[in-house]
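One protein chain is absent from this view; the other protein chains keep their places.
As written, the chain order gives the labels A and B, with residue 1 at the start of each chain.
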Amino acid sequence: MTTAHPQAGAHGPPGPAESNYLTDGTGLKSWLFTTDHKRIAILYLFSITFFFFLGGIAALMIRLELLTPIGDLMESDTYNRMFTIHGVIMVWFFLVPSIPTVMGNFLVPLMLGAKDLAFPKLNLASWWVFMIGGLLTFFVILLGGVDTGWTFYTPFSSTYANSAVTLMATAIFIAGFSSIFTGINFIVSIHKLRAPGMTWFKMPLFLWAIYATSLIIVLATPVLSIALLLIAVERVFGIGVFDPALGGDPLLYQHLFWFYSHPAVYIMILPGLGVVSELIACFSRKPIFGYKAVAFASMGIALVGFLVWGHHMFVSGQSVYASQVFAFLSILVAIPSAIKIFNWTATLYKGSIGFETPMLYALGFIGLFLFGGLTGLFLATIAIDVHVHDTYFIIGHFHYIMVGGMVTAYMGAIHFWWPKATGKLYPEWAGKISALTIFLGFNLTFFPHFVVGYLGMPRRYHEYPPEFQIFNVLSTAGSTILAVGYLFPLVYLAWAYKFGKPAPSNPWHATGLEWQTPSPPPKHNFHEIPVVTEKPYAYTAPEEEDKS
Amino acid sequence: MSAATPASQRSLAEHFVEVRQQEEARTIGMWVYLGTEILLFGGIFGAWAVYRYQHGEAWREAAHHMDLWLGAINTAVLLLSSLTMALAVHAAHALQKKWTLLFVLATVSLGTLFLGIKAYEYMQEIHHGLAPFAAPIPVRQAFTPATELYMNLYFAATGLHAFHLISAIALLGGFILWILKSGLSADRAATLEILGLFWHLVDVVWIILYPMLYLTR
Partner (left out) sequence: MAHQEFHPFLKSYLKTGAALFVLLGATVGASFLPLGGFALPVAAAIAFVKVYIVMWVFMHVRKESKLVWVFSAGAFLWLAVLFVLTMADYVTRAEIPKDEWKTDSHAAEKALQ
């Protein structure tokens, strides 16, 4: 596919540095039609960064509207469209693809000791399909957006909504294929492309997390596809399957939707858990505590995550008996999640901890994930859920997991593997400032949500009683800090790519095959296929003593 | 299935070490994809289970509107196509171009026959006012809402299945042209095997849809 390849060899500068994946092939075509997993990762990096800031603009508009109790910035209908845009973009075009498609595409073959993913063309197709879905969504936004909320609940979405629901559902349906292609690629690669000696229990925990994530992707995404397809069929052809006028059950849609969308929460968070396991071990200079327990915890979360979706439907009219079963199963998710947190803290214990930028993100992640997870336990308890359902309490809860957890882990991953991917070092002081800004801005934005939600402020309204204003002002103030925290890395990372100091192949003295190849890696990753003999995370304290 | 043709005849993509590894990767990849197809139709099976439970008697009544014999003939057609598909894969692995083409052509023809019968069935249903989306309002009122719901799910399910069958026919049609243009090889036999898996899956879905929609009266 890289047609520019031979030309690059002929015209390229005969510099001292050997060619790497960034320089091997130039021109737009060599990027848009590349089958190199590392280049596809970069394509995804640019794409999802665009969608992240697009969704972020919608978020800021929401926060701005909520600065005052009255609806002064926008009409209620505009507000509905704004939070739908925010939800759809952030969930399907940032969070779900984020770590798998950027870090996963880049790292899975490197960590396995392979030359590429099992199906490079399918990988490229996944990006194209993603972009078609993404641009269609963008087009729908230009058309005026959709007012159903990101959940597309029937019968509103199927019968009543007068916005471009069908187009938006189609866009998400298309993006689903992109997820599935990526999931298939990772599953098969991890099964079939491990380097000699790379047994399952020598794999980095990031790979375990990606494997568990991919299983969820392929098992859950098709059910969302059919749910959205049935909505589209009802809107376009009048073939109503959820139509209550015919005795159809709108709750059936919710069952199908959450059969995907609850596991999708684990699609979003599991790769983050994998990243944090890598970071904690590296910056504690210790092997991860209880490797197998952490690995199986990923698989456990993937499994149990499929059995809990009914906790989104406690007040919807779902049978109380089913709700009790779902509540019990939901609380079970706390066990594998807690195993991870305990094992990270046990890894930190007596470690030689370094507070480099990625580690700041990792430590922030542990705290924020813990907060999000524990409030999740409240929500799994039926009585409390009935009280705080559809309030800002739940907004606070899932933003602590999705933004505090997932986006923080993503930022940590970007900073950790940036020198590997670009071959350049970023200024450490800038990284630290942005990590701290994000941590502070995040908490200021979302902690008030717990309070105001518990006091009874409902979600999805553009107006609210004046006594809630103080919490909303705090939250809006925090969101501006958060925005600065997310924009700043764009500046210094771009600067670093152009002017940064060259990175050595292993700047963090980390273990793992990806650090044994030059930064940036050559097109085929390794000059020779590595043979793995060591356990993962073979960090030793003496090396640390040598350094100091 | 890599045993059928010697590995030495196969080409190897550069990121694989041996043919067997490449072969297994493709087979597993296809099976994971087929798993997503099973779950896609699973949403429809689940909807059917829920409504069958909720509208028990009304749905048993509604199932009487289906033409059981057209469905049975169509099931037979698809089962036969699965047989010819399996034979085609075997002929391909034995590098017997003539037989391969013959069996793939038979498979495609049977698939097309299925679609033809299905189209006739749809036309009959529309003619009898059994297609709620195409029926004038007085005709619609002759049916209970539960019947209408049944027919809606029937059209959604069989429509999605027909779409998959059309895709499968297109893929096999492309394969025929490919072989006619530049011959059969061990690599192409392996491709046919993967395409065959998809064909069989479309058959498997129909095997479930047939009793579900036609026979639970």
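Please note the rule applied: a residue touches a chain if its C-beta (ideal position, glycine included) is under 8 Å from a C-beta of that chain, and two chains touch if they have at least 3 such contacts.
Worth saying up front: this structure is predicted, and the values here are computed from it rather than measured.
Of the candidate positions A:M82, A:V165, A:M203 or A:L219, contact with the hidden chain is made by A:L219. Note on the undisplayed chain: of the listed residues A:W31, A:Y79 or A:W309, the one touching it is A:W309. Take chain A: the residues that touch the chain left off the picture are 191, 219, 223, 251-252, 255, 259, 306-307, 309-310, 313, 317-322, 325-326.
In the full complex, chain B touches the hidden chain at residues 1, 3-4, 24, 27-28, 31-32, 34-36, 38-39, 42-43, 45-46, 49-50, 52-54, 68, 72, 75-76, 79-80, 82-83, 85-87, 90-91, 94-96, 99, 193, 196-197, 200-201, 203-204, 207-208, 210-212, 214-217.
Just so we're on the same page, only the chains that are shown with their structure count from here on.
With centres set at the average Cα position, the gap from chain A to chain B is 35 Å. Residues of chain A that touch chain B in their complex: 109, 114-120, 122, 180, 183-185, 187-189, 191-193, 218-223, 225-227, 229-230, 233, 237-241, 243, 245-249, 252, 255-256, 524, 529. Contact residues on chain B toward chain A in their complex (touch as defined above): 14-17, 21, 24-25, 28-29, 32-33, 35-44, 46-47, 50-51, 54-55, 58, 132-133, 145-146, 148-149, 152-153, 155-156, 159-160.
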